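In this view, the complex is presented without one of its protein chains, the others remaining in place.
Chain naming follows the written order as A, B and C, and within any one chain the residues start at number 1.
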Amino acid sequence: MTKEDQLRYSRQTIIPEFGEAGQEKLLASSVLVIGAGGLGAPILQYLTAAGIGRIGIVDFDEVSISNLQRQVLFNTHELGKSKAQTSKQKLSALNPATEFDVHELAINATNAMDLIEPYDLVVDGSDNLATRYLVNDACFLLNKPLIYGAIFRFEGQVSVFNALENGKRGPNYRDLFPTPPPPEMVPSCSEGGVIGVLPGIIGAMMASEAIKVLCQMGTTLSGKLFIFDALDFSTHTLNVPASADNPLSGKHPSITELIDYEAFCMGQVEDKAQAEVTVHQLQHMLEEGNVTLIDVREDYEYEIANLGGELIPLNKVLSRSEEIPTDGNVVVMCKMGGRSQKAIDLLKSKGYKNLKNLKGGIMAWRAEIDPELQSY
Amino acid sequence: MTKEDQLRYSRQTIIPEFGEAGQEKLLASSVLVIGAGGLGAPILQYLTAAGIGRIGIVDFDEVSISNLQRQVLFNTHELGKSKAQTSKQKLSALNPATEFDVHELAINATNAMDLIEPYDLVVDGSDNLATRYLVNDACFLLNKPLIYGAIFRFEGQVSVFNALENGKRGPNYRDLFPTPPPPEMVPSCSEGGVIGVLPGIIGAMMASEAIKVLCQMGTTLSGKLFIFDALDFSTHTLNVPASADNPLSGKHPSITELIDYEAFCMGQVEDKAQAEVTVHQLQHMLEEGNVTLIDVREDYEYEIANLGGELIPLNKVLSRSEEIPTDGNVVVMCKMGGRSQKAIDLLKSKGYKNLKNLKGGIMAWRAEIDPELQSY
Amino acid sequence: MKVTVTAFGIAKDILNKKQTEVEYSGTTVADLRQQLIQEFPEFAKLASLKFAVNTDYVNDDFVLNSNDEVVLIPPVSGG
Partner (left out) sequence: MKVTVTAFGIAKDILNKKQTEVEYSGTTVADLRQQLIQEFPEFAKLASLKFAVNTDYVNDDFVLNSNDEVVLIPPVSGG
């Protein structure tokens, strides 16, 4: 270590359990961080500050205003900029000795193995279930320890997967959640919401577990699921055994290479297809004039961008259901397709059988038909 | 709320327990944050991101290289700059609508009441026991809720003081810790060390509790002490009753205005005074040539700045004690006075009676005698 | 027999509260799952979820005892 490094890291090298030996291990380590979002911000900040030698940042997205209640690595002057690039720039100023690899792309079954292979450890701060299964399976196949964390409203989960202990790899995501529930049961931050400070707590916990795994220090959450509820400040730490039925790591593995994770997480794909229309199908229907379009977003979202549908916010669909025809073509839409599916499920309980969901919502329309629509 | 605010905060206003009502409360709130250091960084980042209307930042210090393993609000280009000013600049970019009051000073018994009075709530991220008792007492006297957090190595504590519930104020710091132990039993981050990511976890938890108190949402840690140990990822949540003997809030209050907190935390002040020398006294002794100076810091610290003392690092004082005279004037020094006191205690067990501690260590020498010495 | 059900994520939405006492006549986790689906049909969509009892993840054939805390943890995907 240089004299400057000795000073920079002195507050942690002074700790007996960490010491200069711990610091040397971090300086020689490499970590891949998936997602530079709500969880990614504290993960990246604290891993950089701690002196990890090389950090890969995977994010294809750009900074938007609704990120700023939790993604504290970015600011109002950076709206529209690349999250991965902007992160690298900020983090390099925090610790010039850390090397950063910017991966401005979406991780998928084609590129995941090559992306992950060069790193010692992976931290998953992604925001959808398909990516979580993908990263889990790839890390298992490559024998890489994986730090897991996820958030919803006031609740967060943390665990450590594939960690080597006594020569054996610990449990993984498929021991926790063997099969995904239908998509509408797994709301994202944009559909379900998240209190801004929650990813700060959970992301920092993930960075802490990453450091412990890299330094082989203390006792990690391998084989355990930690659940934090910020609303009542309660914690649960549950023991998760490796399952013999795990299709990846169980007694009779059925998954030996990466699969199609989008399809896997969509569940009953055929059912869905019949109940969904694509934005191109909707465009055609609108041109033909034979469709009623119901928009279940909030007023202010409608003001930002709309497709001329009838506005009935999700929490009003039941009380205002007489405005929705019970026959003919009715398409229900929202921002990304989650709330509209929920509206359809609610209306089904009232006997509706003619409702179709707009796949991907207005954001899909923007991406495929009208780029002039304002994003939010 | 403006249309931009609706977008900016949409991920949290969508949560039923928070909603637009919660956001309106935060926008109308003011918070005083004591200390823009390890805890201060996440506290300030997440309170700003959440949309607190006005935030006061109290810090007299400048950014130094040993801060950067945990104080992620600053970077390498900002060494030597004011922490309070630099924080304001960064945070204003994150949320231009938040107003910031920069208080570039050390909070003390003279200014504390005036500083705290204009704010709705105080978050204490300070780094010494005297300030913690001071802030606690001032908040009690002013009836302000106080969010408490403190860190040491891998361990953090969080609680909420003076919170109003059912018309009654909750317990405070003096219910947790009625009287301070001697200073050498309460190591600071620079003396005891802290793992860099720990203040990220604890500071974010403090911001979360602040938001809950301001929005009157969920169940806070009022009446409880939360302890987190990152090394084994264990949590304890302990019930702390209000004590009838509390000198501030008990049955027979003896403290009705602010006291001298430095003296209070020094414990047996007279004992101390006899066993200590000030930097001015040491300067005089060195000029007279009638003193042996023992420096118990590490090699690399000695290289950065020293007073010509004999270097015997703390962990060697017992094995190398034959190098230390058992009579005559011997002054023991370190960076700030903590480790040297520990060395003296160790040597006392070997029968030494002639050792005096340099009060404030080499940093006090720098502050009062030689500003040219490098700070670290 | 009574158990306490603690629900996280979307399961909390379905129960409409975080904790509830359930009086039930079965013996195993599978019986409790069935009873929850009858009372709250939306649980059918979470049929594949594992349950934790007190501090341990358990299988469907796990036999519950009175006053056990049963924890329901659906996956959450936010980041």
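For this structure, a couple of remarks:
We adopt the following convention: a residue touches a chain if its C-beta (ideal position, glycine included) is under 8 Å from a C-beta of that chain, and two chains touch if they have at least 3 such contacts.
Note that this is a predicted model, so its numbers are computed, not measured.
Here is the thing to keep in mind: the chain we left out touches B in the whole complex.
Among B:P145, B:P199, B:G309 or B:G337, only B:P199 touches the chain left out of the display. Among B:D137, B:E155, B:E209 or B:E298, the one in contact with the hidden chain is B:E155. Taking the complete complex into account, B:V186 is the one of B:L32, B:V186 or B:V279 that touches the chain left out. Looking at B:P96, B:P118 or B:P178, the residue that reaches the missing chain in the full complex is B:P178.
For the options B:Q12, B:T48 or B:S126, the residue in contact with the chain missing from this view is B:S126.
Think of the hidden chain as still there; on chain B it touches residues 35, 37-40, 124-129, 132, 149-152, 155, 157, 175-182, 184-189, 192, 194, 199, 225, 227, 229, 232, 236-241.
Keep this in mind: only the chains that are shown with their structure count from here on.
We define each chain's centre as the mean of its Cα atoms; on that basis chain B and chain C are separated by 43 Å. Shared interface positions of chain A, defined as residues touching 2 or more other chains, are 189, 192, 194, 232, 237.
Shown for chain C are the residues in touch with two or more other chains, of which there are none.
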